Each structure stands twice: as structure tokens, then as C-alpha cells.
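Before anything else, here's the structure in question.
A single protein chain has been omitted; all remaining protein chains appear in their positions.
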Amino acid sequence: MENQITTEITNNLFTINNLWMMIATALVFIMHLGFATLETGLTQSKNTLNILFKNSIIPAIGLLTYAIIGFSLMYPGESFAGGVFGFAGFGIGTDAAGLTSSYNIGYTYWTDFLFQGMFAATAATIVSGAVAERIKLSSFLIFATIFVALAYPITGMWKWGGGFLDTLGFYDFAGSTLVHSVGGWGALTGVLFLGPRAGKFVKGKIHPIPGHSIPLAVIGVFLLWLGWFGFNGGSVLSADPGLVSLVFVTTSLAASAGAIGAMATSWTFLKNPDLTMTLNGILAGLVGITAGADLMSPADAIAIGFIAGVIVVFSVIFFDKVKLDDPVGALSVHLVCGIFGTLAVGIWGEKAGLDQLWHQFIGVISVAAFIVPFTAIIWFILKKSIGLRVSAEEEYSGLDIGEHSMEAYPEFEKVS
Amino acid sequence: MENQITTEITNNLFTINNLWMMIATALVFIMHLGFATLETGLTQSKNTLNILFKNSIIPAIGLLTYAIIGFSLMYPGESFAGGVFGFAGFGIGTDAAGLTSSYNIGYTYWTDFLFQGMFAATAATIVSGAVAERIKLSSFLIFATIFVALAYPITGMWKWGGGFLDTLGFYDFAGSTLVHSVGGWGALTGVLFLGPRAGKFVKGKIHPIPGHSIPLAVIGVFLLWLGWFGFNGGSVLSADPGLVSLVFVTTSLAASAGAIGAMATSWTFLKNPDLTMTLNGILAGLVGITAGADLMSPADAIAIGFIAGVIVVFSVIFFDKVKLDDPVGALSVHLVCGIFGTLAVGIWGEKAGLDQLWHQFIGVISVAAFIVPFTAIIWFILKKSIGLRVSAEEEYSGLDIGEHSMEAYPEFEKVS
Partner (left out) sequence: MENQITTEITNNLFTINNLWMMIATALVFIMHLGFATLETGLTQSKNTLNILFKNSIIPAIGLLTYAIIGFSLMYPGESFAGGVFGFAGFGIGTDAAGLTSSYNIGYTYWTDFLFQGMFAATAATIVSGAVAERIKLSSFLIFATIFVALAYPITGMWKWGGGFLDTLGFYDFAGSTLVHSVGGWGALTGVLFLGPRAGKFVKGKIHPIPGHSIPLAVIGVFLLWLGWFGFNGGSVLSADPGLVSLVFVTTSLAASAGAIGAMATSWTFLKNPDLTMTLNGILAGLVGITAGADLMSPADAIAIGFIAGVIVVFSVIFFDKVKLDDPVGALSVHLVCGIFGTLAVGIWGEKAGLDQLWHQFIGVISVAAFIVPFTAIIWFILKKSIGLRVSAEEEYSGLDIGEHSMEAYPEFEKVS
């Protein structure tokens, strides 16, 4: 009788934990809509349908490739090659054990797969923003497929799958490095291979190309913040009351401080309370806290978020200065603040210390050392084969007509 | 003491199950916003306010009629007439037992009512898309009220209320037939009675009428996918970890495969990576998996979703060929893929077999045999009394001005 009671108590806890992980999965899913509307809002209306096409198909590609190969590359179990590569075989599937607490005290095999799969696709979405308004649809789709199927799970395994970075002591709670800077490095090589949009840098001058719909951008940022409750809160991997609620608080305070940091910086240095900077400040705070959201006090979270909000403004200016054209600020938000957030684990919070800072640095460098050449090779092959960039005429008239023969807003008159 | 412990354990499980069902209710609620933005995006801006009016008032009508009559028509308990009709009396209300696990191990009476009520209203929303841009507001509101109050709960009872289709062995997990094809048949009769929009079919040629806002359409599809986690996941009727998480996986993989299926089909046969087809492919996959989301393996779900995505493209082309004008593709998504998904239960998964396929076929036919004449009679009476269709002048200038004396976007210049 006592055994049965204990089993039932354990089962109840398993059901609670699994419920939270499924809801977290749904929240991470909605981040894809957040990315879609954010990228669309910050770009020109002649490329809107094209951007939305990519953002709509990425979750599909992400989940299917993750089912076929990604999940078992990322969590290979025992089948390791020195902690840098492992593979547990094609496809997913489970027996009854995967559906009970014998699999895991936090969630079922199915929940595990779907939660991780939703993460995977976000890495490709980050790239899509940076290369928008000039990349060929077919090239992007091929890149995204390889990137999500191989690059993301291989580096993800290094820490979350028990690989060499995990052994080393590297810490990345929810993916400042494993998700955001992975996406960011892929975005950087993409921007380098593609070159800037026509008209962005003319005769040494920077010409801002404003986004066509600020409401869409704001909808995107709010949905991303909402989704981050699942992204960070779900990374606790259980419904542990103290830990998940702490993560909710640090995540929200970092986002808030990021908004204030970016607003203050843009108002002071650009003499303008700049909304797109403030929105990027929110995202900067979120990316910044992600690596250590479970380790920080509220004051730490505010410090990290605020600094990330300041950094993102100067970073956007910097990339413009060095003529790297990133229409939505993805490099600044995901790469720069992803690195900052990873290092922040060594500076603030429970694990702060020079040793940890060194581990964090090694993690950042290791991931870069793989993703940069890996993605560069893909971009290079695509460029030499089917080509990376649409024609100048297509870029001028818009990728919606050029790639899809349709317009996003066929009824509205444009400013000529 | 032991009894008390067992009671507390049972109560805890009840609280968990009920929590999930309430969250699922909120997710199904947000599908109404998904339908609203999808329909709006795929239609012309001169009818936007009218469409949004209908979509905003439908949940209100749905919940109120479900409280007054629908819930007790759909779940009549013992008061049956041969499994085809039952009624437990007007209104809702409960005593203390309805709020504890003595009512149901999964959820309270209130949760039961609200979850089912949110489903009810979706059936009317499906119709609203197909008849958009030409139907009189008053006629639609009368139709929608009768449809949700009577047609949906009566056929719903046949399976979910323990009626004759349930006895027969018909299976419909979350409503490929009971929700989607019910709405689809009502949409079909509506389209037949209304006729096509002016300008859609001229001298034997099909003139596409593009939607005015692709971002709204994309927002709609993502919100529908999100809501489907509650629609299908909630149909488990408890937070059972293995079953709910399997349903999340099959639902998401079917949606993903539907996107790929529709993209591939449109790219191959229409020579165009068509976004609205791809979006409808996602919905096709979701509708297709709905009848058997708890019975399928991941591979089954991918097969069903992919085929639904292929079907939806050819179905849209077919309805255009036979001059049935459906502005948003509701017939293809909800009726055709609803039937396909229902039959799929006999072809793939745990229940696959010729017997089951026959039961599924009987279910499809039975529902059609009731909904088609029932809705035809309502449309007929409305047509002969207050009229179904707005005047040609009103259709030309738009239903926003005609029915509401307001515009959806009064400030923006239109392409003339």
C-alpha cells in the first residue's frame, strides 16, 4: 500500500512537470510568430511576403529535420566520439518507458523531443532576419535545412547532450551561446557572403532603410518576451516552484532593464527616444539573461539587462560603421548579447569567478570555431552553385514579386 | 489516515487535470483570433471591418447559446431518443459535486462547459470565411446563432455525447468531422446559396481576388497552430503525460508536413512557392490529424499531414474550377481535409483496418446527411425572407461602409 501511494505521488509530480514542459513548448512555438512579425515589421513591404514565407516554413523544416536526425545528434546518449560528436540513429520513436517517469523525472520522451525541436528552429530564424531582403529563397531554404539539421544539434550536444563543454564546466542555462550566438555566427557569415542591400551604403554614407510597420515589430517583441517564459522557464526542465519562478523574475527584470538601458542610451547619444532601439533593448536583455537566468539575483538580472540594452545600441551603430548590413539588428541582439550573456555567468550570480569566466570564454570560442567555418562552407557552395543573391532588378522591385509573384499588401498605395 | 492520503492524492491529480483543461480552453479561445486575422488577411480591405465584426461576435453568440441550450443538447446524459437526439434542459448550473472529481476525474463541470463551448463557436467561424465579402450581416448572424445552438451540438452528441455514432465504433478524437466538416458542410451550402463574389468568375475565366494583408494571414495561421495544442491536446480530457505529449507531437509534425506538402505541390505544379497555399497546408495538416491525433505514430502523422497538404492545393484549384467561390479556402481546409482526416483513422495508426474505415465513412456520411439539408433550409428561409446577399452596389463599395458605415483603414490610400 505504501509503495503504491509513493508511486502515485511520484506520478502526480511527473504529470505536473510534464504539463509545464508542454506549455513551455507551446510558448517557444509562439516565438516563431514573434520572429516573423518582428522581422517583417523592421523591413520593407516589398519583401514582406518573402520574409513571412521563410518564417512560416522554418518551424516545419526545423521540426521535421529534428525528428529525422537532429534530436539524436543532440542527445546521442552513450555513442560519443570524445564528446564532440555522437549519433543515436535516424528517426524518433519510443516504447512505454519513454512516457513515464522512468524516462525522466521531468517529462516524457515526446515532450522532450518537441521542446528541444522548437528550440532548434529558432537558430535558423535568427539567420533569416540578418540576410533578409536580398537572399534567394531556394538558397536560404537549403542553408536553413542544413543549419538546423546539423550545425545546431552538434554544438548543442557539446553542452546539453553531455559533450566536452559540459565536462569542462561551461554553463549555458537556456542558450545564450547554444541558440543565440549559434544563430548569430551563422547570420554573420551570411551577411559577409551576401553583402549589404543595395542603397544601404552609398559613397561611404549610411542610409537607413526604415521598417515598414512598427506595430508588427512591437507585436513581435511582446510575443518573444512571452515566449521567453517558456524558453527560459522551460529550461529548468521541471515545474520546480522556486527555480521556475526565479527564472520568470530574472527574465522579466532583464528585459525591463534592457528596455530602459536602450531607451536611455538612444535618447542620450542619438538625441532620440528610438523605439526600434528600445525594442532591441528588450531582446538584448532577454538574450543576455538566458545563459544564467537561474543563477542571478534580481539585482544581477537588472544589471545584466541594462548593460545588454546599452551594448545593443552601440553594437547596431558599430555594424553599420563597418558596413555589415543587418536589417533587423540580429547580429547585435543574438551574437553580441549572446556572447555578453554567456560571459555574464562568470561575472554575476552564483557561479561568478575567473575560472567560470574562462570556461564561458572557451564555450563561446569553441562554438564560433565550429559554426563560422561550417556555415561559411555552406554559403560558399551555395554561392558558387545556385547563387546566394537575387538579381539587382529583383532586389529593387522586391522579393515578393520576384520569388513568389505576389504582393503582401496589393491594395495599398505606396509612397513613390 | 490512509483514506485521507488517498483522497488528497486524487484531489491533486484532479487539480492538475483541471488546470490543463482550463489552459486548453484558453488556447481554443485564441483560435477565434486566429480565424479572425486569417480571414481578414485573405480578403479585401473594404470588407475587413465586417469580417472582424462577425468574428468578434461569434464567440459571444457561441458561448451564450451553448450556455442556454447547446451544452445540454450535446451532453444530454440519459435523456436519449435512440441515440440521435437528447436534451437535458435549458441553462447551466451545478451543485458542489460538479466541482470535484466526483463529477469527472479530469475536470469540473465549469471547465467542461467552457472547453466545449469554445469548440462550438469554431464551427460557425469556419462558415464565416467561406461566405465572406457578400453575405448580409443580419442573415449571417441569424444563421450562425441557429447553427451553433442546434446543428453543432446535435451532431456532436452522436459521438461525443454517447449517441449512435459512438455506439457504432466511429472515432473522431478532436473533431475532423464533428467540428471541421460540420463547419465545412455549412460553408458548402452557404456558398451554393450565395453564389460567387462579383468579378470572381467572368466569361468562364477565374479571376483571383488577392487578400489585402499577408501578415494578418500569417498571424492567423500561427495562432491557429498554437490553439490546436489546446484543441487536440485538450481532447485527451486529462493531463495524461504520455497521451497529451504524443498528441502535441503528432499535431505539430502533421502541421509541419502539411506545410512542406503544400509548398512542394504549389512549387512543382503552380511553379510558385505560394505562401497562401503553404499556410493552408499547415491548416490542412492540422485538420487532417485531428480525428486520430492520439492514435498515430510520428511517421503516420507526417504521412497524413503531407498528404493533406497536397490535397489542399488541388482542392483549392478544384473548387475554383467548379466555380464555387470560397475566399479563404475554408472548404478545402475544413471540409475536404476534415473528411480525409476522418478516413485516415481507418488507414493509419492504432485503429487502422477496413472495418474502422467503414465506421469512419458512415460517420462522415451521417453528419453530411444532417448538416447539408439542415443548413440548406436555414439558408433558403433567410434568402426568401430578409435576403442573403448584399446589393451589387454594396458589394462593389464594400461591406464595411454598407453594413457598418465605417472603414477599417480610413487613412490609407488605396490602389485604384
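Letters A and B mark the chains in the order given here, with residues in each chain numbered from 1 onward.
Assume a residue touches a chain if its C-beta (ideal position, glycine included) is under 8 Å from a C-beta of that chain, and two chains touch if they have at least 3 such contacts.
Everything quoted here is computed from the prediction, not taken from an experiment.
Within the full complex, the residue among B:Thr122, B:Ser213 or B:Ser315 touching the omitted chain is B:Ser213. Screening B:Ile23, B:Ile135, B:Leu165 or B:Ile209 for touch with the missing chain picks out B:Ile23. Touching residues on subunit A toward the chain that is not drawn are 2, 5-6, 9, 12-13, 16, 19-20, 23, 27, 44-45, 210, 212-215, 218-219, 221-223, 225-226, 229, 233, 239-242, 244-246, 248-249, 252-253, 255-257, 259-260, 263, 272-276, 278-279, 282, 297-299, 302, 409, 412-415.
The omitted chain makes contact with subunit B at the following residues, 1, 5, 8-9, 12, 14-16, 18-19, 22-23, 25-26, 29-30, 32-33, 36-37, 40, 48-49, 52-53, 55-57, 59-61, 63-64, 67, 91-93, 96, 99-100, 107-111, 113-114, 117, 137, 213, 216, 219, 403-413.
By definition in this document, only the chains that are shown with their structure count from here on.
Overlaying the C-alpha trace of subunit A on that of subunit B calls for a turn of 120°, given as a multiple of 5. Between the CA-based centres of subunit A and subunit B the separation comes to 33 Å, rounded to the whole angstrom.
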